[in-house]
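Let me begin by handing over the structure; questions about it come next.
The other protein chains are all here in position, but one chain of the complex has been omitted.
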Amino acid sequence: MMATVRVQRDDFDPGAEAEGLARGRKDVGAVASFVGYCRDEGGRLAALELEHYAGMAEEEIARVVGEAEGRWPLLGVAVIHRYGRIAPGERIVFVAVAAAHRGAAFAAAEMLMDYLKTRAPFWKLVIGVDGAFEGWVEAKADDDRSAARWSDAVSGP
Amino acid sequence: MMATVRVQRDDFDPGAEAEGLARGRKDVGAVASFVGYCRDEGGRLAALELEHYAGMAEEEIARVVGEAEGRWPLLGVAVIHRYGRIAPGERIVFVAVAAAHRGAAFAAAEMLMDYLKTRAPFWKLVIGVDGAFEGWVEAKADDDRSAARWSDAVSGP
Amino acid sequence: MKALYFAWVRERVGKAEEELDPPATVATVGDLIAWLSRRGEGYAHAFDKPLAVRAALDRVHARSDALIAGAKEVAFFPPMTGG
Partner (left out) sequence: MKALYFAWVRERVGKAEEELDPPATVATVGDLIAWLSRRGEGYAHAFDKPLAVRAALDRVHARSDALIAGAKEVAFFPPMTGG
């Protein structure tokens, strides 16, 4: 299976990345993709500063992709995660999954996002609009619950 | 909420359509999108001929979009469905959903696809490679089951 | 009322659309299907498994017990296979 994993400071082109999974193929019936953006939280957030564990980030994402591959019949996966300073409206993360049928593509894309949230070594620092505050985003119990949905078939950390 | 529904013979640019839901906005945190392609079924399929009920197709898709809007807090939806002759590797259908959070975006995109399959008035005629056969695709019980997943909150046809 | 036929219903009936003027005793979509089935071999073949045919009244999905009174357009077609 074709798998792309990139951890980078620069922006990316989600359309080109997603289309790349289907181009020239006649066995792909479905590509599900997801883009996560930086929200401004009602105008209070000036930027996010994303810290990451270089090296482990790519390896851990590749492990998560491997688990998705073991669970569904996938024809291609692309995952991109940015780090560094990201302003509201900018892209942060991208996942795309190609499969013959939509069920596998949707489920794998959603599982990859849930696992990225809870297992990929990235940490978000919030920078407030007036420089008055900054603080680390706290992990959400919701995200752990979302990731736990998949744990009957794949092993957690 | 911004909603685009198009039923057209021509191809479309899924990346541009999906990005259009987030461009210039700072409240969108998630865009989930889906592209359905024509498969060649192991080389046996030369093309699909998609027949549709012009007028009702747009209206029914808009009704389905309205039901998704009533169920999740959505910030934008785009649905495009092609008709006419479509060759293997070509795009058939597109759904994209923007929301603040990924759960709503994924769920609404998947619900829209399930409902498009079972409620939008389109019919696929399979054209075999050697002109030796053609036949109408039969509706799948699987698709009815997929659509039924959502029926606790929205009314069916 | 105007009738539209799609996919294999259209092929069996032998036309894509026509004007219908059913008698007053034809009250529901189901009655209309039964009445059409008696119009000839193509219709009978199209509607030989009534549960396999779906209907819409004025572009909205309709069950076989839906009343046709007032509808300007009725459509018959197989289960949808788009998406």
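Letters A, B and C mark the chains in the order given here, with residues in each chain numbered from 1 onward.
Heads up, the rule we're going with is that a residue touches a chain if its C-beta (ideal position, glycine included) is under 8 Å from a C-beta of that chain, and two chains touch if they have at least 3 such contacts.
These numbers were taken from a predicted model, which means no experiment stands behind them.
Taking every chain of the complex into account, the omitted one touches A. Note that of A:A47, A:V93 or A:A107, the residue touching the chain absent from this view is A:V93.
Summary of contacts with the chain left out: across A:M1, A:A16 or A:A139, the touching residue is A:A139. Checked against the full complex, the candidates A:A47, A:A99 or A:M113 give a single residue touching the omitted chain, namely A:M113. Taking the whole complex into account, subunit A touches the unshown chain at residues 36, 50-53, 55-56, 59-60, 81, 92-93, 113, 116-125, 136-139, 143, 157.
Note that only the chains that are shown with their structure count from here on.
Per-pair counts of C-beta contacts peak for the chains A-B. Centroids built from CA atoms put subunit B at 23 Å from subunit A.
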